[in-house]
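In this view, the complex is presented without one of its protein chains, the others remaining in place.
Chain nomenclature is as follows: A and B, assigned in order of appearance, with residue numbering initiated at 1 for each chain independently.
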Amino acid sequence: MKRKLAAAEIPARRRSLTGLSPLLESMLAGALGLLVGVVVMVIWGYNPWAAVVALFTGAYGSLTGFASALAKATPLLLTALTFSICVRAGMFNIGAEGQLFMGTLAAVAVSLVVLPPGIDQIVRLVLAMVVGALWGLVPALLKVTRGVSEVISTIMFNWIARWLALYLVLNILFDPLRAEKTISIPVSGRLPLLMRGTNLSVGFFVAIAFALIVYFIVWHTVVGYEIRAAGLNPTAAKYGGINSRRTMLLSFTLGGMAAGLAGACYVMGTPPTYGVFAGLPELTNLGFDGMAVAMVGRNHPIGIIFSAIFFGGLNAGGRAMQFRAGVPLEMVRVVNGTVVLAMAIPELIRIFPLVKSGVQRMISSVRPRRGADSGDTPSDPDSSTSRGDATRKEERGA
Amino acid sequence: MSLDYFWMVLIMSLQAMVPLVLTAVGEIIGETAGLFNIGLEGILLMSAFTGVLGAKFGGPWVGLLVGMVTGGTMSLVFSVITTRLKGSQMIAGIGINLFALGLVAFGLAAGPLFVSEGMRLRAIQTPVGMGLSPIVIVALVVPFIAYYFLKRTRAGLMLKAAGENPEAADVAGINVLRVRLLATTFGGILAGLAGAYISVSWVGSMTKEISGGRGFIALATVVFSGLNPLLALVGGFIFGFFESLALWIRNSPALKALPTQLIAMTPYVVTLLVVAGVIGRVRFPKTLGEPYKRE
Partner (left out) sequence: MSAREDVKAPHAARLLRAEGITKVYGDGTVAVEDVTLDVRPGEILGMLGENGAGKTTLTKILSGLLAPTSGRVVSPRGLVRFASPREALDFGIGMVHQHFALVGTFTAAENVMLSHERPFSRVRAGQTHARLEKLMEESGLRVPLDVPVEKLAVGEQQRVEILKVLSRDVSLLILDEPTSVLTPVEVDVLFALLRRLRDAGKSIILITHKLREVSSVTERIVVLRHGRLVGDVATYSVTREQLARLMVGEMAAQTVGAAIELAEETQLLGQDEKRTGPGILHVTGLTVRGNTREAAVRDLSFDVHGGEIFGIAGVEGNGQSELVESLGGLRTAVHGRATIRGSDILGKDPRLIYQLGVAHVPEDRWKLGLVLPFTLAENAILGLQRRKEFCGLLGFLRKRRITAHVRQLMERFGIQATGPNAPAKSLSGGNQQKLIVGRELAKDPAIIIAAQPTRGLDIGAAHYIRELLVEMRRRGRAILLVSADLDEVLALSDRIAIMYEGRFVAVGRPSEFDRAQIGLLMGGAGAKEAA
């Protein structure tokens, strides 16, 4: 085999930094997000430090603040799971938003029937999961039968769901006393609050439980094994008798369930309204934000739990930030977006040497130079780092 | 229905078609080179926003220009992340969308931005009393230029090679990364024009919903077109037509009975049906969506 240099022999600038853990990368992405947020605030004329302080103290500085953070984290946790489960199956499910809308309304719709407490909540949660799953299943079926890109179809379904939800809220499920919202969930259907005066309900534990169940399914059962295998290498999986169509459908079903559950937990656990307003303002960004949570959480349920708490904190702190520092809470979305952009880059840590060499190259391109150092073509730092790729070179008859 | 109605619907459709066609043709160029940019929606939104700001300071044409620069810059960021930094195209695109959504929402926090008459692009007057934006002409011409470019120039060959088989292109001396960068950036410029058009020329206001999913409908148009700019023109017109029809029905007193929300769904449903019907018959560059590593 090819000889490998001992670690000490490798010229310092070539030493691969991928040994660093994924945790560090997620943290770096988060830091970059905040940095960009600060820059934007400065450009717009706000005082960034007051904002950041308000953000973090609002989220983590007090018990009520932290409870808010956890409450905000609940739906994000679940929509993140939606995205992640499907990513593990090799698909991009952008439809958490639509699946969430449908699940929410399903939970509200149960109010048309009178049920005893205990049963009431369970029926709502289950129905929300079923409806969410169905809404996610249709794009999956389109992909499996007609090869339609799930990216496009889930987004279309998001918009269809939005208009459908709007229609239902205004025309069927509306509250006769306040027409711009749905009927509220009756007391028998509400999720008990964990802390008075906050939005934190049992829904948080429901979400955690769901996350743990997902973890066990995906990593410790045959079904999960098959989903992951088909997601990573559908052809080899086929050889192993795994039907990748089945795994795709399963993952979208599970993902849709998570999204539906997210909406249900929200509407069943959020005082004082326990209902949905026309225009769906509170529900609107949960789907997309969930994706950011998923990526930072590395598409793993345990990581997602922590990531959700972080992003929930950001959202909760956002209100405090708006209140105390006057910065519109949409700033948090800017941070979210930057974080996702940062997470798109594999081996984010590489960014530092790359920026440095990019600047160097810009300088040297102004003064053309030929020599051993400038022969450092862009391909070098990007070449493979694992032996497997070295094997590939061997395969090509190096 | 009198003939006037026909003309009005036609004009509405042409107006609605513009952002779809421009964005789609831009994306066709990018996808031919191998990059799949799902962040078009974010680019539309952002350039609509900056377009209005530009128009505020320098008039409508400046606004359009600013929009184009915005689109080009955002696409540049996207392509640097996905080519030089070997980032995932899907995730980078989602990031662009989120970022744009956030920044525009943040910037609009004070309330919707109004486009005064001085900022708005003057429309060409038509006999039926509805204005037609001059950008419509641009949208009608660009597909033909793009078609010629892709089919008949060597640069078009280079693009296709970079998308189909980047190794072969590399060996032939083509700088694959640079080609992809340029192609996507150019696509972004067109999308930027589309976005600015929406706010400065067509709708005449700026809200955070103004892009309305058009970025994604443009992607569907690209699928429908099979990477042929002329078919993108057709597809854009079809989708624009349904959008206008929905708007027409919602605003016409005679048809008030129909539920507006369900009508509003039609463009998206149509998109779905078209995409579902067309897939499988079109062929995309082999390496679309995969970063290129030179070994």
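Assume a residue touches a chain if its C-beta (ideal position, glycine included) is under 8 Å from a C-beta of that chain, and two chains touch if they have at least 3 such contacts.
For clarity, every value in this text was computed on a predicted model and none was experimentally measured.
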Touching the hidden chain, out of B:V138, B:A155 or B:A276, is B:A155
Of the residues in chain B, which ones touch the absent chain? 152-155, 157-158, 160-161, 164-165, 167-175, 283, 286, 294-295
Can you list where chain A touches the absent chain? 1-5, 7, 9-11, 14, 16, 216, 220-223, 225-226, 228-229, 232-233, 235-241, 243, 370, 372, 375-377, 379-398
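FYI, only the chains that are shown with their structure count from here on.
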Could you tell me the distance, in whole angstrom, between the mean C-alpha positions of chain A and chain B? 26
What part of chain A is in contact with chain B in the complex they form? 40, 44, 92, 94, 142, 146-149, 151-153, 155-157, 159-160, 163-164, 166-167, 170-171, 285, 288-289, 291-292, 295, 328, 330-346, 350-351, 354, 358, 378-379, 382-384, 389, 392-393
Residue ranges of chain B in contact with chain A within the complex: 38, 77, 81-82, 84-88, 90-92, 94-103, 105-107, 109, 177, 213, 216, 219-220, 223, 259, 261-262, 264-265, 268-269, 271-272, 275-276, 279-280, 293-295
